[in-house]
Structure formats: C-alpha cells, structure tokens
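What follows is an incomplete set of chains from the complex, kept in their original frame.
By letter and in written order, the chains are A, B and C; residue numbering begins at 1 in each of them.
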Amino acid sequence: GGSTASPSASAAAGTGCEKAIAAGEPTTTLLGKICAAGVIKIATDPAYPPYSELNASGEYVGFDSDTARETAKRLGVTVEWVTPDWAAITAGSWAGRWDISIGSMTQTEERAMVVDFLEPYFYEAGYLIVPTDSAITSVADLAGKTICAGESTTHATWIEGGFATSTVVDVFNQAPAGAVLKTYPTDYNCIEAYLAGRTDDWDAMAQSREFIENAIANSDGKLKFLSEEANFAGRISFALDKSGPDTASAIVAINEIIAAMHADGTLSGFSMTNLGRDVTKP
Amino acid sequence: MSDMKGLSTTPAVHALHPAEKPGVLVKPGAEPVLKATNITKWFGENHVLRGASITVWPGETVCILGRSGSGKSTFLRSMNFLEDPTDGTVEIDGVIVGADPFHKEGSERQERIREVRMRAGMVFQEFNLFPHLSVIENCVEAPIHVKGMARKEAEAIAEKYLAKVGLLEKRDEYPSRLSGGQRQRVAIARALTMQPKVLLFDEPTSALDPTLVGEVLKVMADLAHEGRTMIVVTHEMDFAHEAADRVYYMDKGEFAEVGPPEQVIDAPKDPRTKEFLSRFRTLGAKK
Amino acid sequence: MHTDAELLAKAVAKDEARRAARWQLRFRLGWAALLGLLAAFVFLSLNVEVDFLTRATPFIIEGIWITLAVSSASIVLATLLAALGALGRLSSNAVVNAIASFYVSFFRGTPLILQLLVWYLALPQVGIILDPIFCAIGALGMNYGAYMTEIFRAGIQAVPLGQREAAAALGMSGGTSFRRIIAPQAFRIIVPAIGNDFVAMLKDSALASTVALHEIVWRARNIGQKEFKTLQTFIIAAMIYWTLTIVFTAVQNRIESRLAAGDRNKAVKG
C-alpha cells in the first residue's frame, strides 16, 4: 500500500484513521486514541524468530513485525514498539502500556475473557520434537511420558488434554494418555536444558514448526521432529485489552485491514519471505 | 485524673537546710542562683531520689559525695531536666520549672527547660564531645545555633575559654586526637562558652587515666577560686576538701549530711557518712 | 498504709501505662487504616475476581512447602559456608584467604539467577546433573553464604580483642580459643543477621521457579498466566510472602530475646 505516500486525505480510499476521523470517531475509544496520537504502541516479543526479532541494527524483523508495521501503515499511524516480558503481558490489565499485542498469540477461550481477539492473521499448528536417538516413534508411544513446553502456552494446554471442547482450536491428535507436562518459563528453556545435558528432562517437547526447525538447526543433530503430523492448530491473532478504552471500533477497523491483507496477498508474502511457506491459510 | 489531685506537685516551699549558709565568696545579701526543692525520682518501683533539696548561691562551689547508686547523677541531671523528676521544683537564675509527671504542661514548659539548660552548663564523666566537630566547632556550635550568636563573637568567647583551660593551640584539632584530660578540658570550655550561671559536673575525672586527673582538677579548682558557681559530683575527696564551700553527702536518694568540707569529710556526724568515708579509705587513700 | 510519695509513684505509673496503651492503640489503628487503604486499592482498582481468587489461592498456598524447604536447606548451607568463608577471610594463610576472598567476590558480584543457571545448565556439561531442588539449594546457599561470610567475619571481629587475649593468657591454643570463647560470642552477634537473611531468602527462593520448582511464584505465574491474571495471583503470592515474613520475623525476635535471656545478660552497673 502506498497510503503514506499520498498525503491528500481521501475518505473512501484513505487510511483506517482517516476513515475513522471522517466518521467522527471520539478520542475516548481505543481507535480514536490511536488515531489522535498518530502512534500505535505494539507489544511484541523481540526474541522469537522468525516471527519477531530485534536484529543487530536495532530493527524489528520477522513475520509478526512485518505484519505489525503494515497494519500501522494501513491505519495511518507510526509504530512504537514495546517489549514487555511475558510476565507483564500475562498480568492482564495492560493499563494503556501498549494498544495491541501482535506477538503470535493463539486464541483461547480463557484469554478471550480478558482480551479481544481480532480475526486470525495466521494459523499455527503444534508439533512434537524428540531426541534423535529416541525410541519413541508415535504420539501413542508418549503415553505416561514427560513432555516439555513453555509455561501457559497452547502447547502446554494441549499436553494437559485441553482444547477438547474449544471452538477456536482444532485438535487433530489427542494428547497421549497420562502424559506428564513439564514447563519452563519459556519454550527455549526446554531445549536449553536438553542441550546442556539434562537428557532425562523430557521425552518430547511441543512447539510450532518454526520453533522446532530452529531448535533442530541449533542442536547439532540431537533433535528431530516426531512426525510431520500436527497435534492441533490454533488461530493466531492480534489482541486488545478488554479493560482499556472501548475496542469495538478498533476491532472493526483492524479486522478490515487484516481481511484486506489476507485478500491482497500481503500476509502470504510476509509469510513466504520470513518462514518460507504460507501459514496464513487455515 | 481527679484521683491524683493533691498528689501532684504544688510547688513546695523551698526550705534551707540548717547548714546551708552562703559561702565566703558570696556577696552579702545575694539571692541563691539555684534552688532545687524536694526533688523526687522514681524509676518504676525504684525510689531513687527521696525529696532532696539544695541551695546554691552565686560564686559557690558545692560538692556532692555518696556511694555508687545513691542517686547523685540522677539528682544532678534533674537540675537541667536530662532526667525529668517525678516531683519537685528547680529554679535557676529566676527560671522556675516544676516536675510534670502527668505531662499536663506543653511546649511552654519545654521552652523553660531550654532556658534552664542555657543557664546550666554540664560536664559529663564521658566528656561527650562531638567527634565530628573540631575543638573550636564544639565550643561555638551551641552559642551559634541555640543563642543565635554571630560566629565571630562565639569564636572569640570560645578562644578565651580554650585559653583558660590551656588548650588554645588545639583549637582546630579533632577530639579523637586529644588525650582524655584534654577532652575533658575542652568539654569544660564548651560549657563555659555558653556563659552559664551554674556549672554542673558529674564525676568529671572518673573516666580519666589517674595520671591525667590532676590537670582537670586544676582547671576546676581555678574556676572555683575565681568565683564560678559549680555543683560537682565527685569521688575526689581532696578536691572537695580544697575547693568546696559546702559538701552534700547523698545516701539512698537523700542528703544525709550537709556542711563545710572540714566537717563532713573530716568529722562526719552521720553514721552513713562515717561508714562511707571509712570504706572509701581502706587501702585506697590510706595515708 | 502508703506514703504520699508512693501514692504519687503509683499514680504516675498508672498514667504512664494508660499513655502507653493509648499509644499502642493509635499505632494499631494506624496500621489497620493503612491495611484498609491497601485492600481498597487492590479491590477497587484491580478488578479483582473473587471466584478466580478462591480457585487460585489454595493452589498457590501449596507452594509454601517448597519455598520453606528450599529456604531452610539453603540457609543451613549458607551458614556453614559463611563460617568456613569467614575463617578463610581471617586466615593468615594467603592462599586460603585468596580462596575465601574470591568466593565472596564472585558470588556477591554476579546475579543469583545466573548462578542458578550455572548449577542447572552448566554443571551438567561437566557431568554433574543435580535435581532442580538441589540446584536451587546449592545456588541460594552459595550466594547467601558469600554475603553472610562478611557478616560472620564482622561478627567474629566484633568480639573484643580482650577476650582473645584473656583466652591466650590462660594458655588456650588458637583453636580452643576460637571454639570455646570467640565463636559462641560471635554467634550471638550473628544470629539476627541469619534471621534477616532467611526472611530475604524466602523471597529469593522464587528464582527456583526458573528451574521448574513449583514454589509460590511458579504457582502464581502458572495459574495466572493462562487467564492473563498474574497481577492478581502475584498479589496473593505477595500476601503469602508478607505473612511468612511477619511470622518468621516474630520467630526470630523470639529466638533473639531467648538467646539474650539465656545469657541472663541484664547488665548491672558496677
């Protein structure tokens, strides 16, 4: 899109904010606030390649980052990055510290009680990683075994047998019977513990395809995919704080942008450049 | 608090002890500069002062003797309300402060206590110089920050008294670099710089190395001879003998015997004084 | 029959007692008011969800046992190390002194979280794989031991030189003098510091959550994160820590005053 290149305001074809202002958006809503400020504060995780990453030159790169930048551009505002710990994000009540989370957050029913999810911008499936020399060859072999995941991730929820009744997560494989969940503060800790020599720490670990590929690449051949078959698929969305200013108009405006980015192939393009495959379709 | 009526301190009339007569240096007809009446102190259940009174005329030196724990320090500290007595009244240079055991009086009494303190310089056993201040700063601190005196004037007065105690050349030294005797002499100069009406000494030589006692006693004797008004709690019999107009022997919070040193020290009448002096002399001062 | 003086003394004592009681009352009311304010702030501004809290609280409280176990074992280890460290720092042997000094410098100079990760992730690479709980105890114990070394050293040095001289003059060897005369006196000086460190350690033991020990903060985080309510669960955790702190501070005060009483150390002037 070349909206920033055209300074002239044209209500019909203009940015999200131009449209909102034209429609008389009050500055008390989230959208009005963002537009009035001309800045959108986006929370993201700067250490989650290839989705988002702060590179050596201080720029945010990756699929999430590209998507976030493009969304802001289409809103007609500039980006201010905020990089809180997961501990701050999960505290709830963001208190206006950031306007939106664009950080590979999977929709869950519990989270939806606190945040408003927008339409998914991509879909992510959970896979299992096992040691290369593992005797385990199928999900069923993991019955009663220990599976590692990051604290409070969707992968952890799946291991615990969650999502059975979820309407936002599609389960393809039930978690192995009697699997024991082992969690660390982040997913990375599972891999670090294993590579450090704690080979008895877990029998398998659950995460996304990209994470696992990255782990395998850094593992010196010690790790491999258990299978190509996904365990579940989640919808990955932007999230807005329910306890903040009214989000209704923002949901409409940003959903419109997401739909447009899906439709015009922007998201697919970001996906191909950053991930080498298209994850934007269910 | 109506049940305490009659107990509280209606200022008792100050009565002279028969032996309390103005000393030789006192100007005839002069009024007492310090009158402490019926000073009583309880520490909890412990009846430490049992209504002790004292009268001091301007220019007098009086000594208080007594065994350890008899209440000498408590009495002396009641003179400037470092110890708040349970009952009794202190009058120094016309400023009257009564006991206030039920804390009924307010800041106005505190003001009067400060007036009393400015009129009564105190010298402690442990010197209590301010270690973070030099000798001259020790002396001018209170004149400047309590009396509001100009620094120049305060320093001039301080230097005068430092010269008197023979320590002018230590003016800018810090207390930690002085000997015990020097420290105590600075403490005396510090008290003098406030130009008090009365000097209170609480065993000023007890914390000193025996070889340093003399220099402090000498300064004190000089002050006594030049007509300073002084109350001295001491165990130095010879000093008391030589410098005191009157000696008070304290026993269990009361003055058991009062009189000129020649009588109280050399020919005590009260059996308690007798016993104290005899005990005190065994081996300690035999000759 | 009472004398006037005794009646006055009684009246004064009664008045003092009344005054003290009133002071205590005002002090407690002050505390109560502040607690009330705090509660009001939490409830009114943090949209606390009571049914969530009733669900979360028992789960978090269970973590107390791990917190206490880790902290207790660690303080024991730290005390032992600090005793050794202090002896080392006071040693006239240059090499022993250097070891103790290095220990103190390194473990005080680097963050505890790193030290824990070394126990958890670096030691396995030289073949030492310890249970997470032992990693936590090792890391906390070594770290606090370094801080306490300096306290122990100061405590030993605070025993007046005269005590050492009296012991030497009686013919005691350095070892006997230390064991029988210096150490027992240093111990009394050190006990409050050990108590303080134990209370501080209760909170620092939360770092053990990084190596997957299910102590208080781990539980607060895990039950809160799923629903984005860690602010609320952390407040529960805070209340637990606060309670533990108050309880153990009281225990510590009790121990200290018993130690003091054991001395029958009520000084008498003389």
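By our rule, contacts are C-beta pairs under 8 Å (C-beta built on N, C-alpha and C of every residue); 3 or more make two chains touch, one makes a residue touch a chain.
Keep in mind it's a predicted model, so treat the numbers as computed, not measured.
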Whole-file subunit formula (labels as shown): A x1, B x2, C x2
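Everything that follows uses one rule, which is that only the chains that are shown with their structure count from here on.
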Chain contact topology (line, ring, star, complete or other): line
Core chain by centroid distance, with centroids computed from Cα atoms only: C
Per Cα centroids, the chain farthest from subunit A: B
For subunit A paired with subunit C, centre-to-centre distance based on mean C-alpha positions, whole Å: 42
Whole-Å separation of chain centres (CA-atom averages), subunit A against subunit B: 83
Rounded Å distance, subunit B centre to subunit C centre (Cα mean): 47
Residue ranges of subunit B in contact with subunit C within the complex: 1, 3-4, 7-8, 40, 42, 44-45, 47, 50-51, 68-69, 86-87, 101-103
Contact footprint of subunit A on subunit C as seen in their complex: 46-47, 120-122, 124-125, 127, 129, 209-210, 212, 221-222, 224-232, 234
Partner subunit C, residues of subunit A touching it in the complex: 86-87, 89-93, 108, 110-111, 113-115, 151-152, 157, 182-185, 189, 192-193, 196-198, 200, 243
